[in-house]
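For this depiction, one protein chain was excluded, whereas all remaining protein chains were kept in their positions.
Let's look at chain A:
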Amino acid sequence: MSGARALGSGAVIRMVAGREIRTRVASKGFIWITVAFVVIVVLGGLVLKLVGTPDGTQHVAVTQDVAGTAALVESTGTGVGVQVQTQEVPDRAAGEALLRSGDVDALVVAVSPELEVVVEQSLPDPLAAVFGSLAQQLTLGTAITELGGDPAQVARELSAAAPQVTALEPEPQRDGGQVVAGVIVGILLFIALMNAGQLVAQGVVEEKTSRVVELLLATVRPWQLMAGKVLGIGAVGLLQLVLIVGAAAGSALGFGVLDSSSLDVGSVALWSLVWFVVGFAMFALVLAALAALVSRQEDIGSVTGPVIALMIVPYIIGISIAPYDPENSLVVVLSFVPFAAPFVMPIRQALDTAAPWEVALSLGLSLAVIPVLVWLAGRVYSNAVLHAGGRVKLKDALASR
């Protein structure tokens, strides 16, 4: 015979997956979407760095004449809950140059007889509170000196004075970086799963519409074809997500925008990839089976609609509630439910509100569903994929043979 050899299932699946990977990675759609996301993520990091984090540090310059007030400005800032960083400039002109370039937010030029502050346009709100308090302290200090007291000591005691607050239900420790990461992870996973899932459905229908499936199934078993397609598209989706998440984590670390956050970037990035793989396995199998029921691209929506809804609901709940209220009972429950978990659990993990046993349980539940889906999807796909023409009923595809 002509040099042909018998092929094992592994070899066949590798070939089918290889075709999917080659055609999709080379496609314009893949390249542009990936490049666009990487650029957006990197630019986003850059913008965050340039504008400073929302609860960012205020920069105040102090002229040499009044250099002594620098410490007082910082401690006053701490007193009113604003982080202030000071720097000394030789004279007013140098300070004004820094103001114009945006390197500092305010310039202190005099403290007596009155506190005098120069700004570029207006005094930022946090600094208004700082300087308002500072002006009062300075006035108070003058009065204390006149009364023969030590203004510095009074000032120290004043700034240390704070009410003792007891919370009945203390909020978990979260910071802005974690909230932002939670939202980004939620959105990225949704887009990645939606996109890859749709590719699977379209790929299955493409083979039916073009009738190439008949040629393929004359030499390949249906389950091998489905497995190769799901694995190939999954690998492409994972590659895309690795690039985007890598760019996000890289720019977050590289630009140092998360220096003040307790977010564990590496772990969140890794877990989002894990959840993509788990979520993709579930949705791809379901979508491949359902797509095999129809023969035309226009009909995909009619069978995949319910699955898309199954993705949208946990996604909306995940990104609209979880980042702000991670202990919400709906959020907690959904983070365990297979199909919903890949959208919700990674957000909870980014917020650091999921205990390791919760993550393990959620992952275990989702993984347990996959073998059942493999069996169901294989059956539906095999029975439906060669039926051209009309739509095959799900019931018939499950029952026949």
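Throughout what follows, a contact is a pair of C-beta atoms (placed from the backbone, for glycine too) under 8 Å apart; a residue touches a chain by one contact, two chains touch by 3 or more; residues count from 1.
The rule is simple: contacts and distances are computed from a predicted model.
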item	value
Which of "Cytochrome c biogenesis protein ResB", "Putative membrane protein insertion efficiency factor", "Acyl carrier protein AcpP" or "ATP-binding cassette domain-containing protein" matches, in UniProt, the chain that is not displayed	"ATP-binding cassette domain-containing protein"
Options A:A94, A:A110 or A:L217, residue touching the unrepresented chain	A:L217
Where the missing chain touches chain A, by residue	1-7, 12, 15-16, 19, 22-23, 206-207, 210-221, 386, 388, 401
